[in-house]
Structure formats: structure tokens, C-alpha cells
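I have placed the structure first, in the form of C-alpha cells, so that the comments after it can refer back to it.
Just one protein chain is left out here, and the rest sit where they should.
First chain written, first letter: the chains are A, B and C, and each begins at residue 1.
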Amino acid sequence: MNTSYQYSYTNIEELLEILVEKGFIAPATEQQHATVIGRRQVQSSDLAFVTVAPEAARHLILDLRDRFGFTHLVLLTAVDYIEEGKFLLTYLLHNYELHHDIGVQVPIGREAAEAGASMESIHDLWAQAGTYQRELKEMFGIDFPGSPRVDEPFILEGWDEVPPMRREFDTKQYSETTYFPRPGRSTNDPADYMRQKLYPKE
Amino acid sequence: MTNAPIIPLTDNHQAGRRVDLSSGKYLKLWQGPQHPGITGNMSLELTVSGDEIVDLRTHVGYLHRGFEKLMERRTYIQNFPIVCRICVPEPDFNEYLYAATVEELAGIRVPERANWLRNLTLEMARLASFLQWIGGQTGAFGMGVIGQWGITHRDYVLDLFEELSGGRIYHMYIIPGGVRGELPEGFEERARAVLDKVENLLGDIERAMFHNAVFKDRAKGLGVIPREMIDSYGITGPNARAAGVARDVRKDQPYLLYDQLDFDVVTASGSDTYDRAWVRFQEIHQSLSLIRQMLTRMPKSGPIHTQLPNPLHWKIPAGQTYRRAECTRGEYGYYLVSDGSGYPRRVYVRGPSYTHAVALMESMAVGANIADVAGLMVSFHTYPPEIER
Amino acid sequence: MSLKDILSPLTVWRRTAEKPYTVIDPINDRPGAARYRGFHKNDMEACIGCGTCETICQNAAIDLVPVEGIETTNGDSGLRPQIDYGRCCWCALCVDICTTSSLTMSNEYIWVDTDPEVFRFVPGAENKPWDNSELGYSRAEGYQLLDPERVEMPELEPDTRLTSFIEMVQGYSAEQAKKEADRCVECGICMAACPAHMDIPGYIKAIRENDINGGLALMYQTNPFPASCGRICTHRCEEVCAINHTGDPIAIRWLKRYIADMADESDYQAITKTAEPERTEKVAIIGAGPGGLSAAYYLRLLGYQVTVFEAQPHGGGMLRYGIPEYRLPYDQLDKDIDLVASLGVEIKYNTRINGLKESNGPKESDGPGSDGGPAPSFEQLYQDYDAVFFSTGLPDPYTLGIQGEDHPRVISGISILEDVTAGKTPDLRKSVAVVGGGNVAMDAARTARRMGCEVTVLYRRREVDMPADEEEITEAKEEGVKFITQAIPVRIEDKPEAKGEQAAFVWGEAEMVDQGEDRRPKPVLQEDKIHTDLFDTVVPAIGQGSSLDFIPEDMAAKIGIIKYKIKVGLHGETGEPKIFAGGDISNRLKDAISAIADGHRAAKGIDRYLRENQSKKETS
Partner (left out) sequence: MPDTQYSEIIDFALKREKEAVQFYTELEHIAQFASQKELLGEIKGMEQGHVKILENLKTKSPEAIRVERVPNFMASTYLVEAQPAKDMNYQDILIIAMKREDRSHALYEELLQQTENPELRKIFEMLAGEESKHKRFFEDLYDKYVQPDN
């Protein structure tokens, strides 16, 4: 039981019920696709994921931090659902009193209008969020307007290709066109090779 | 000496921008990318006034290998040999967490003895990593001799890894389903001998490092992390415990067999470089004890691996999970997303250095002395390879 | 600053007197640990070049290359892994997954050379100092990536089996089939061993992906008898299966059966859509066994007008008359045959082709043509059709050739099986001796068990020499068939007291005489160890011969017959361009799948012949 926060709950299911009451997520319990808003998924007794709309995310995250005790931002990253034209941001928050994790998941359009994919920044909620957001800008092309140094290269320098963590960036193709293969490499498929050797004319 | 309050990054950022380099009052200095500590390649861009740092920017990218991306085009079994390469001094946490997340989504149970062997290697990895850190911490303060002892004793631990797993650095021992080999004949005796040797060294280290006027003078009061910064900066592990925050995944969310083992969560209150070092030093003792307990209590036989589906066309049900473990630097975690195919949809590796070496370092260095930057960096015990995965 | 903090560090000065920790000469003095993952070794004899190491290598460091001195043979691709040490990360997954356990690692880890090219090498093919190293990494006990155990096939219990002719093998469930299909490593080594070269990895993959339709279509590309072969195939593929080297081979035959069982009618119809435009040429096929119907199927798909002539009242040949119903139920065989017929292949049953030019009418022994008219002669078919394919098999049982074999209580194995198929009850009585160790002998013995007889199998050689499938022997034993091996038939006597109702079977014990490495040991009768046993029935099942009497002499000379076998080319061509042959009368393997393959190849040969004929006509 976390006592020092406004909302007390003892297990993940209870937490989700409160989130339903507060209107953050839908009551539906069936397993839907991860990018569907309102989806909830209890992975284990200490880990759940909820999917909310971009507009609701910051509010929910702030509530979880200040009213439910999820004070630790474990990670912030994205999954590219290219076939749906969406990224799914995951804010993983941890409650140090109950040792629960909740993943707040936010689908955002991969290429929203002119500005490109973007999301509200949370650098003012956790100081290290700025680093995550800088990396997401660089690796996925997701913008977080107002986040410190968000436009500065983080890992890549002088990169002018597609943001490399996007699914359409093909590492193998890139490597094949950028570098040269080692000469002297060629292989054979056993079945094909045996056909040529043992029954070429059949 | 800094005793920085919470400085939101925006402010820090603006403070940096206010520096007018043309005024002649400031100098730019680059430290790295060749190992500012001894733990990996990254560089620090210092703006100094005299020998005092007024601004610091971290630069990573010298080690980027794109593991997370590479993993998306490799099968679940093919990823097993590459995860260990994310963190050189402590590869085993990657192996364990990757296996644990895959097993969770695939619904695979690991035999008990395999869990003991996994736990043993994780604690051995902790020991090796801390011994290496001693090398970095003392070396950064000009006490390289002590560092050599640490590095040498780490090598004895690596000898044990070599005979257990067949590799010194990249063990590739923990594989989805279990582990890849039994303890070799006579391993327990040799392991105990190494533990005794390390324990013997620790006495000397305590006298030569912690009761050393030079070390005390330089480390005490350096890089004090205030309690308020712990959550805001996502600080975990010994860095948090030295600030009196008793958090340890091994106790909080026990994994493997930690709930059956006897150990203490070591804390301190000073939250400076000296206290962080002291916490780590105490944890080496804890680690020795944990390894001894495991050697004694581990079942002497039993299966070490569960038969997996054929790894060549192994598909894992769609789902996502996050699992964490306490490595020497704090919370190490794997976030795995499966879309039901034979390849992971996304693997995110959360290394503690990600926050400790970038946002935290940038804040903590302001006001420090140039000569202390390396010591400060090592006091966060950061490994750049896990920043850029 | 306390004085203690100044003095304390000095107490450790004794360490300066310690010997250096570093090894002075690591190159010579420091061997890797006993299971060190060092340079690769490969046992070239054990390796079969399956390429699973290449598949699992996440660095793409392995290529499969031909190696001098390694031949491509049945069960060995002749390729060997070449490793590029510019890419290898020494993870040893290749060792872990190696199907033959031939690939291992030594504990050597130092190799210095100025030429980078040498670090791309074929372990085992090029002599390396570590080739004979005993230490190094190999797969640990209790850890394996590939499941060595086959999913068990549900079968009727032996007691239940004996009560009827119901199919004893019950077939995999979807879950079982997928689990078994999962074990396949898709190396494709099996494809060369299959006489029909079926795309085995392909249809097994279809099972994994739940694509029954796709799997069925793949099977029909090379074999129009999936339901039958899925039950009784001699599965030469399984013998060479890569997994067979360290575990049970993939149950390829049962997986084939699974697809055939799962496929419904619409799946079957989807296959027939591949038929090409109609052609006017007519092809006659003699024999509706697997060879003839396979040829008919593929010829019909190519658009030819096909007529099949069959002496028996039903199709399937030995599949029907030689194999008992508990192994291959008639409805399953009919399913295969009906699909061929449904394409528009005309099958004339009860039509025995006769050989004598001068007598076009049916002989006494021949049945009438199914259209009521007289059965045509071979000569007629030759005249009336554009091509003839014959696959008439080996219908005539050979006798034991010993004295007293004309005893009334001697009945051949084949005639028992034929009788049961025809719905007749063979007159077996109680105690039955079956002579022979092949599949026909097993079938006859197990059939007799199902008719309530006490059965003893007598075989000239040892059990390991028996040509019958291992599982047939095992199952026969389970069903209570007794075996006497190294028993050579001497003669059959009629004991006066038995009055022709019982046969006294006289046999002698055999001694196995070694004949050198390349020949199997020979059984030699020990004339001082002769036994006589009384049986109600003695059933010889030692071999069968062809019956080629229907081929007129002048035609035979052109076709080419050697030692009662038809001499054919790769595509069933005989010496007479218009005539093709296949199946047991021409091939060495004498099983259904070989006949099916012969039929398929002959269809290609006939197609080529007819197309060449057509273009000749057009150009002239």
C-alpha cells in the first residue's frame, strides 16, 4: 500500500480500475493491438501497460508520478509500427514503494502533417528525459518541441539518411551499398548442390 | 566544490550559452574520447575558467554499433551471442535479461540448477566489474598501483569465467532455456581460492585507498548528489545508495535466487565520491559472501537447460515485457516487444550509465576542478557502451 | 587529515616484493581452458554438409563450399563449412546446433599470419595444428538446441490390432504434426534420397505455417500418391535425415500423411487447376499401379489423352494387392486414385494386355476388356496410340525351389494378401510358417495373425539383414509373431499321419560366413543341424518376378530386356522410341515411391518425345 500519495492502491488491477474511473483508459479488458487507445495489458503482477491518446499522456504521467507514486522514469522509447503508420512511445514508470511498473504507451502518427512526428516533452518532469527525447529525435525522427538540445546530434554525427531506428531503414542494404563485401565468399545450398551433382537431368 | 541543487537541464543549457568564448576568460578543453575514465570511449567537452569548469557537454557515439537495430533482423537465438557485447565489463547481465524477457514471453521455465548457475555468474560478473572499477577510480586520482591490483584480481575471476563458459570477456553462457554448461570439475575449490585471494586484497585496498589521506582529500565532498536529484535524474544503484536511498533490485524485486540468499543493502549518507566508492567497496564484500553462499547451497546436479522449440524457426507470441536486474552500476533492464514473428519487434536496453554519464555528469561537473573530472566520472561508474547500445 | 591516513597506505608496501602477476610469455605458456571456444575443428567424415551451421550463424561467417576429396553422395551434400574469421565471433552456436556433432572447437586461440586470406578456411580440410587438440568447446551434456526426440505416433495397442484390419497408425494431431515439423532444419539433404525428389523441407514448412493447401500442392508436384505414401513409403529420406545422426529422424512420412489427411476436397481440386491446354496425342499406359498412375497424372496435366489398362478389378497395383489394409486402408488409396481419374484419365479395369499378335481375343486366363470388348494386344496399343508406357511390376511370386513345395499346404504370401484384398478368406488354419524376411513376409505374417493364426517367421540370415522395414519387424513382434533366424529351408515333407493336412517343414541352421568388407555375410547350411517342424500352412514370401509375356518377341528385342528387367533410360525410354517403361520391372529399388518417380520421369520423357515428333511433322 502506498500511503504517501493521493491515490492508494495495492495491486496493478486496482491501479487500472482507478485509471478507468478517472477516464484515462477504457474498461475493456480484451487484448487489443498495442496501438489501440484505451488498451490495457497486465503482463504480470508487477507490470502493466496502458495505451492512451497523445493529448492525455502528459496528464496521466504526471498523475502517476505525483499521485500514485511512480517517481522513477525507467525508460522512454518508441516502437515503430510502420505498417500502421504509427510510432508507439513507451514511458515506463516505476513505483519504488510497491515495486510496480506501468508502461504508458502513446501512439503517434509517424509523419504527422508538416512538422513530422512529434510529442509533448516531459523534460521538466524528469531531468534525464531530455536525453531520451534527444535520442528519439535522432533515431526515430520524433520531435519533442522545447526539449533541451533536442536538435543536437546525440550519437550520430553528419547522418543524413532516414533516422536509423525506423523500420524502413535497412541496415543490411545500407551496409551492402556503403561498404564492399570481402572477396572470395560464395556459398551453396545443399539441396541445390546435390541436385546438380546427383540428378542434374531429371 | 559544487554542491549543486537540482538544475533543470534547460537552465544549465542556458548557463552554457551565456559563456562568451571570445571574452578571453574561458577555454574549451576536450577530454576523451580515449577513455576519460577507463571504462569506454566518450568525450567530455569542458568550458573552463582557470581550472574551474563552467560548462560541460558530453559526447557519445564513438562506440555506436546499433545493437538494438541489429537485433530486429536476427532470430531470437541469433541475438543471444550479440547482447553480451553491449557492456564489456559486465556482459552477463545482458545475457540474463535478454534470456529472461524472451523466456517470459515464450512461456519457458528454466530448470532450477540453471537459475543457480545464472545467479552465480551474475555475482561473479559483479565482482569482476567492481575490481575493474577500483582500477579506474584509483587510477583517476593518480594511484595507479592500487588499480593494477584490482585489474589483476579481476583477471583471476575471468579465469573462472573462461573455464566455465569458454570465454573470458564474452561469456555467452546464459542462453534462453538455461545455461550452456555445467561447472567444470574442481571449479568450486578454484573459485573459493580466488575469493580468498580477493578478500585478502580487500584489506590492503581498504588501508591503501580508503585510509589514504590523498584519496580522502580528493574524493570527499566531490560530486555530492543531493537526495532530490535521485528521482529526477533516474539515479540507481550505488550512486543512489551512497545518498542514503536504499534501493536494490535484488531486494526490491528479487530475481533468480536472491530471495534465498543472505546479503545487505549497503548505504551511506555523504553521497560524494568517497561514499560512493565506500558503498562499492562494501558491496565487493557482499558479493564474495553471496558467491560463497551459492557455491555451498547450489544443488550438485540437475538439468541445466530446457529443450527449446527449434531455434531456426522459433516464433514467440506477441507481447511485451520489461525485466530489470541490479548490476554494479544500478538498474539494468531489457524491454522486449514481440509481434509474434521469429524476430523481435523491438529490444530496448536500459543501461544505468545512460542517465549517470550524460544528464547527471553534465550537471555535476559544473564548478568542479579539471583534475577531478575523471575521478568524478568514474565515481558514477559509467560504461559508455551501454549508452549507445 | 589524520596521521593514520598517512601511515595506513604504507602498510601495504609488502606487495612490492610480490612476483609479477603477468604471464611472461603468453604465446607459449597459456593454453586456453578445457572448454575454451577457440579455433574450429570439423570431423570431415562425420560432417554431411547440411549447412545448419551456416543458417544459425548470426554473423554470416560460414559458407558451404565443395572440398576436394569429398564426394556428393546419398546423405552427404559433399559441401563443408568454410569459416571467415574476419566475421566469426566465436559464439559456438554452430557447434551447438551441428546435426552430426562433427563441428567442435579447440582451445587454441593464437594464430598469426600476414596474409588475411588464410583466415577464411575450411576446418578439417586444411591441416591445422589444433586439428587433433582434445580440449576445447563442444556441446555440453544436457544442453541441445535441436530436439532429438520424435513426436510419438499414436498407434493402436497390439491386442486391439489383432482383432481387425483397422489402420493401426492413427495419425498426428495438428499440434503433434507442428511439433514434429518444427524439428526440421530445412537442409534438404533428404530430397536427393527421395526417388521422387519431393520438396520435403517445403511441405514440412507448410505444416509449420498451417498451409495445408500449399503443402498438398507441393507434394503433388512430384507425387500424386500422398495419402498412400504418407502411410507406406519406404522413407529413404528419413534414413539420411540430418537429425538422424544424433536423434530420431524427422517423421517425414507421417508429416506427409498429415497433410493428405487434413486436406479436404477443395484443396485437392485446387491442384487440378494447373492442367495445361488439351493435346490430341493419345498415350496408353499398362498397369494402374503407382508407376502407371503417376505417369497418367503428369501426362494428363500436360494435356494428353491418357488410357490406363489394368488387369485387376481395382487400381493401385501392389499398394492394393500387396499391402494389407491395416497399413494402407483402401479408401485412402482410392482417394489418391480418384484424383488421377477425376482429371479425365480413363482407367480400363479387368483388362489384361496379351502378347500374342495372332490372338487378339481374350485368352482363357484374361478378363474381358472393361468395355466388354476383347482386351487389346500390346501390338495394338503400339499401333493405336502415340506412345505406350508400361509399368506392370513384379506380380509372380518365386517359389522356394525346394523339394516338396507342391504340397497342398504351401500358399504363397502374395496370394494370401491378394485374397484378403479381394474379400476372400485364405485357408490358413492354425499354425503358419512364413518363409522370408521382407515386407511381404511381414505383411503375410501379420495378416495371418489377424486371422487368428500362430505365426512363425523363418529367415535365412540374421535379423539385421532383414530387408523389411525395422518398424514392420518391431510391430510384427509386438503382435506376437515368432521369429527364427538363420533358418535355411531344406525341403517340405508330407508326414503320412498328417494325410496332406499338415506340411513338415525341414530346415537347417545357418552359419554366417564372412565374405569380406564389401559383401554381406553369407548364410551356409550346417547339414548336421536340421530341424523338422509341422505346420498347417507354409507361406513362402521370398521374392517376386516380372511377367513380361505380353511383349511380343520382335518388340521385346527392340525394347531391350536384360535378365527379366526392362532396360530404360533416365526418362523411361526403352530401345523403341515410342515405348517407355518404369516401376519394379525396371528400377533397382522396387518400391512405390521409385515407381511414382519413374512414372513422373516417363511422363516428361513421353512429353518430350511427342513434342519432338510434332515439330518434326510440322517442319517436314
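Going forward, a residue touches a chain if its C-beta (ideal position, glycine included) is under 8 Å from a C-beta of that chain, and two chains touch if they have at least 3 such contacts.
Note that the structure is a prediction, hence the values are computed from the model and not measured.
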**Item:** Missing chain: touched chains present in the view
**Value:** C
**Complete:** Which of C:Tyr36, C:Tyr459, C:Phe483 or C:Phe505 touches the missing chain? It is C:Tyr459
**Message:** Going by the contact rule already stated, which one of C:Lys4, C:Lys430, C:Lys522 or C:Arg608 would touch the omitted chain in the full complex?
**Reply:** C:Lys522
**Complete:** Of C:Arg14, C:Lys499, C:Lys563 or C:Lys616, the residue touching the omitted chain is C:Lys563
**Asked** Which listed residue (C:Pro489, C:Gly582 or C:Gly605) would be found touching the missing chain in the intact complex?
**Response** C:Pro489
**Complete:** Contact residues on subunit C toward the hidden chain run 355, 396, 398-403, 405, 435-441, 459-460, 467-468, 488-491, 513, 522-525, 527, 541-543, 545-546, 548-549, 551-553, 555-557, 561-564
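Here is the rule we use: only the chains that are shown with their structure count from here on.
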**Request:** For the pairs B-C and A-C, output the one whose chains share more C-beta pairs in contact.
**Result:** B-C
**Cα-centroid distance, subunit A relative to subunit B, in whole angstrom** = 23
**Message:** Report the inter-centroid distance (CA atoms only) between subunit B and subunit C in whole Å.
**Reply:** 57
**Message:** Quick check: how many Å separate the C-alpha centres of subunit A and subunit C?
**Reply:** 52
**Asked** Which residues of subunit C are in contact with two or more other chains?
**Response** none
**Prompt:** In subunit B, which residues are in touch with two or more of the other chains?
**Reply:** none
**Request:** Could you pull out which subunit A residues touch subunit B in their complex?
**Result:** 34, 41, 43-44, 46-47, 49, 71-75, 77, 79-80, 90, 92, 96, 99, 101, 103, 123-124, 126-128, 130-131, 148-149, 153-157, 164-165, 167, 169, 171-172
**Message:** Under the stated contact criterion, what part of subunit B meets subunit A in this complex?
**Reply:** 6, 8-10, 13, 60-61, 64, 66, 68-70, 72-73, 104, 229, 231-234, 247, 252-253, 319-322, 324, 331, 333, 335, 337, 345-346, 348, 350, 354-355, 358-360, 363, 388
**Fill in**
Residue positions on subunit C within touch of subunit A in the complex are 49-51, 54, 62-66, 72, 74, 77-79, 84, 86, 117, 120, 187-189, 191-192, 197, 201, 570, 601
